[in-house]
Each structure stands twice: as structure tokens, then as C-alpha cells.
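Apart from one protein chain that is not included, each protein chain of the complex appears where it belongs.
Every chain is named by a letter (A and B) in the order it is written, and numbering of its residues begins at 1.
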Amino acid sequence: MTAAVEFSNVSRHFGNVKAVDGVDLTIAEGSFFAMLGPSGSGKTTCLRLISGFEKPTGGAIRIFGEDVSNTPPHLRNVNTVFQDYALFPHMNVRDNVAYGLMVKGMGRSQRRAKADEMLALVKLGAYGDRKPAQLSGGQRQRVALARALVNEPRVLLLDEPLGALDLKLREAMQDELKALQKRLGLTFVFVTHDQHEALSMADSLAVFNEGRIAQIGSPQDIYDRPATRFVADFVGSSNVLPPDLTRALGGPAEWASLRPEATRLAASGPVSGRVTALRYLGSGTRVVIEAQGTEIAALVPAGQPVPAEGTTTAIAFDQGALHLMGAA
Amino acid sequence: MLSDRSPLSLRAAAIGGLLFLHLPILLIFLYAFTTEERSFQFPPPGLTTRWFATAWYDRPDIWPPLWLSLRVATIATSIALILGTLVAAAMTRTAFFGRDQISLLILLPIALPGVITGMALRSAFGIMDVPFSVWTIVLGHATFCIVIVYNNAVARLRRLSGGIMEASADLGANAFQTFRHVLLPNMGSALLAGGMLAFALSFDEVIVTIFTAGSGAEAKTLPIWMLDELIRPRQRPVTNVVAIVVFAATFFPILAAYYLTRGGSETAGMGK
Partner (left out) sequence: MSAPAILPARGFADRMTATFWRHPRVLLAILLTPPLLWLGVVYLGSLVALLWQSFYSIDEFSGVVKQEFTLKTYAELLRPSNFDILVRTVIMAAVVTLACAALAFPIAYYAARYAKGHWKAAFYLGVMLPLWSSYLVKVYAWKLILAKEGIIGWAAERTHSSWIIDGLLSIPGLEGSSLSTSPLGTFAVFVYIWLPYMILPMQAALERVPNSMLEASADLGATRGQTFRTVILPLALPGVIAGSIFTFSLTLGDYIIPQIIGNSANFIGMAVYQLQGTAGNIPLAAAFAVVPIAVMLVYLAIARRMGAFDAL
């Protein structure tokens, strides 16, 4: 498989601030790739490095094997769905979508036909004559999508495209985007700070922290086997165990993560603690135990006995569920 | 609780203040119709419209200054539009060395009293042996009109989401296409408003103009003509007729500028 986008040791420094610092990254063609991280972690800068709005201070970026270090944004065959959509307020929806074709010199009737076709694809066929200001947030988002896709880019970049939508609309758009990406077979690079969004949509994802990639892998990898404490903290609901606690539980003196589903309660064991909170979830009960100053969550499946709040219980775990993350 | 109704005394003072700003201008209109031409007698002893005919037919001295003022204002506004837009475009880009100094430099011509700008330019013309002409007047006017256009352009650029320029480049447009298809259509009304204010300012300017116009009869702009009439009055009501023309030539562009830019935080006119 060809790499759609490839970063080799890419950095982007603003004075002393290392927005992106030595990133290596390969995005496979046709994949749905998510860049996940808190704000300021460098994920958006990475996206802007691909589109060309930022220039690397070090390293090289290749798009389909071609070095783009010297290529300005308007000559890169990639398109972006911007966070605030950045629709042209003075043009109607059809002209917005046809803009990329117009500046490339396509004739009026041809580009309008293509724009209408693309608007139909995002279910806005009837809205071509409206101005962006007359559309809802969700509709604007679709226009931005159509405006990018009509150019048939090799890579589509999406900068927190769902951030401005309400929860229900966001979930519907997640499914739709995923389906669209499958149908077109296009490479999507998706920036988000929402771990659920990233895990549920992406084929593979990179977790960013302080300008570096903390971990890169499939959603399964990242969720089950977080490489660092940061990833475990940021991505999941996993318990993060300090080295002392890991050793007390029978492991080496390293940081470790332990998923609540794999955490068991026992009558006796090396580590025990007090039950501080209970939350009924339907499929089971989430029990929080405070042991040696660390809060550990366990998911007790429905039908099994649940300890009362304030009682003491010992902690156990399924074989192989303890995931080690090193001593640091 | 604070009441949402204003105290009567405050409202009276506010409305009184506004009347204070406007009533004197109305007197100009009234005196254009008076039959008394030697003094400013109030109330006018009689009313007549003959001064409009007199100004039109019998006072050839009015026309050359009027044309000169129109010409100067048009040229100065055009120059200010180009230069003001260029600076505004440069200043909205990311920080660069000397940026603060440049914004101060643009403001200087209106921040300093006009007499200083006027005298500085005049003595510079003297040193460099530049003869007075339409162009020396234009030079002075364009200098203080740049900031008017700049203020309007910069306010609009700031309000425009920077995203649309990037979006344009992202979709394959080069800088010239972005300028023509995205920037200009979105800047249009702000530039028009800035241009109108600049025109009004230039058409009416007298403090700097006196220094840069020289003393010849051919260098007399309409405001200089009016000033002469104020100091050595001839037919006073004719001066009023001309004052109405000057007032209209500034009033309508200002009103248009307001309607072109209202509804934003950038409404034209805040920064004279």
C-alpha cells in the first residue's frame, strides 16, 4: 500500500515554542486517520503542515511520495474542511462549491453541474441558491465538505469538523462521514480532541502530546495497550496504576494500565481498598475503590454481587489484562 | 434595581446636546434665503430665493474653486484608497518588525495638529524647490486621507474570518484570484465607505490646504474661497448658498458611508 502522507522527523517551532517536534508519521492510502490530542498538542499544526499553511522548520513531508516542502497550498492536491467551515459569505452555496473548479478554469455550466452533483451527494441538492448565512450549522458543514470533495483531492483534511455541532447531529455526521469515506475510498485525515470520535471513526490514529506523537496505532491498540501514562489518561477510562501499586498486584515496578472490564473484586488479595462510589450503568455497575491513594474502577457485570459503599474489598484482575507502560 | 427608564433631566440634557450640535447648521440654510446682504440680522427682514440664481449666474468666481476641490478630492481619495488598502493588507499579516511604528506613522497626519502637517509640507516644498500646484494640494490631502481608508479597511479585514483566505488558497486559488474573488467582494463596501469619508474630508479641508496651495487664484479650493468670504464678505447670502453646497458634498458621502458599514463594530466614522 502506498503512503498517502509521510512525515519524516518533521518539526514546526515558533520561536521557543515547539508546536510540532520531530514527528514521524505514515498515513496509508484510503485510510481514515485521526489525529487526537488536547488543544495545543500539535495535531492541528500537523494538519496545516499537510495543507501547506505552515512550513516545517525541519524534516520532510511527502504526499503520495512527492516532497511538498516547496509547494504552496494552492498547488497541493489536498483539500480541507475547516473548523469554522470558512464558507465564502458573499457567494451562494453552489458558487461556494464550484469555487475550486472556477479558479482552475472550468467553464461555468460544467462547474455548476458538478457542484449540484456534489451538493446532491451531501443531501443539499435543493440549497444551491442560498447564502451560507441562511443555513444551519450542520448544513454549512456539508457545504464545506462538498466544496472540498468536488475538487477530487488525493487527501481530505478535516479540522475538528464536528466540533460546532450538537451531540445528536454530531453522532449522525460521524456515521455519514465514515460511510462517505468508505464509498469514495479517499484518504481522510481527521483532527479531533474527542477520544470517542477518534476511536469510533478512525482506522488508525495518532495521539499527540506536547508536539510529539505519544502513540500511533489502531483504535484497539490505543485503547487496550496505551503506550504511555498520558495516552491511558487521555484516551480511556482505563485505570492508571503507579509502580508501587503494580508491584503490590504482582507485577514489576512499572506504570501500568488496567481496564475496568478486566478488574475484578475479590474477598481477599494483596491489595484492598474502600469502596468510595457506585454507579449503575444498566449492563453492570461501576465500582470505584480507593487503594493506596489511587482510585481504581471496576465494572461488575449485572447479576453479580455489588459491595456496599464504604465497605472494604480486595482487587484482582484477569490474566494478561495488566498492561505495562515503563517505569517513567 | 436600576430602572431602564432614564431620568428626565438626563434625557433632556442628551437631547439638548444633540440639538446644540445640529441647530447652528440649520441657520446656514435660513440665511441663504435672507434679503439682508450686509449683516447677519435675525430674524431675516424678508425671504428670497434670488441668491441661488445669483450664485449660479453672476458669480463666476465660485466655479473654478468648486472644480478644483472636486478634482483634488477625487485624486487624493484614489491615492488614499490604493495606499490605505496596501497598508491594511500588510498589517493584517502576522507580526513583523516595525509593525507598531508603521501604525503610528499612519496615524500621525491626523494625530498632529493640521498646522504642523501643513507647515512641514510647505517648508519641504520650499527646500526642494517644488512649485505649488494641484499636486502639492493633493499630496497634503492624500497624506491624511490614507488613515481614513486604512481604518475602514483594517476593521473589515479583522472582522473577516481569516479562514476564507486560507480556504481560497486551499481550493487552488492563487493570490490574485483570492484578491479578486474573495478579498475584494468582502472589502468592497468598507473601501467605498472609507473612500467617501476621505472624499468628504478632502473636499472640506482648509488648514493644511492653505499651506500647500500657494497663493495664486488658480490654487483656490472651495474652502479657501469660503474662508476669504468669511474674512472679507461680499454678498453674504451667496456664501450661505455655497456653504449649503459644501455641506451637501460632505453630508451625503458620510451618510452613505454609515449605511455601507453599519451593523458591525467597524461602523465608519469613529476614527476621524
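Here, a residue touches a chain if its C-beta (ideal position, glycine included) is under 8 Å from a C-beta of that chain, and two chains touch if they have at least 3 such contacts.
As the structure is a prediction and not an experimental result, all values here were calculated from the model.
S.K.: Of B:Thr35, B:Thr49 or B:Asn174, which residue touches the hidden chain?
M.R.: Residue touching the absent chain, from the options given: B:Asn174.
S.K.: Go through subunit B and note every residue touching the omitted chain.
M.R.: Touch set of subunit B with respect to the missing chain: 1-2, 4-6, 10-11, 13-14, 17-18, 20-22, 24-25, 27-28, 31, 39-43, 82-84, 86-87, 89-90, 93, 96, 102, 105-106, 108-109, 111-117, 119-124, 127, 139, 142-143, 146, 169, 172, 174-177, 197, 200-201, 204-207, 210-211, 223, 226-227, 230-231, 239-240, 243, 246-247, 250-251, 254-255, 258, 262, 267, 269-270, 272.
S.K.: Even though one chain is hidden, which residues of subunit A still touch it in the full complex?
M.R.: Given the touch definition above, subunit A has residues 52, 63-66, 68, 70-78, 105, 152, 154, 185 touching the missing chain.
Here is the rule we go by: only the chains that are shown with their structure count from here on.
S.K.: Roughly how many whole angstrom separate the Cα centroids of subunit A and subunit B?
M.R.: One centre to the other, that is 54 Å.
S.K.: Tell me, which parts of subunit A touch subunit B in their complex?
M.R.: So the residues of subunit A touching subunit B come out as 51-53, 72-75, 79-80, 82-90, 99-100, 102-104, 147-148, 151.
S.K.: Can you list the residues on subunit B that touch subunit A in the complex?
M.R.: 161, 163-164, 166-174, 177, 181-182, 185-186
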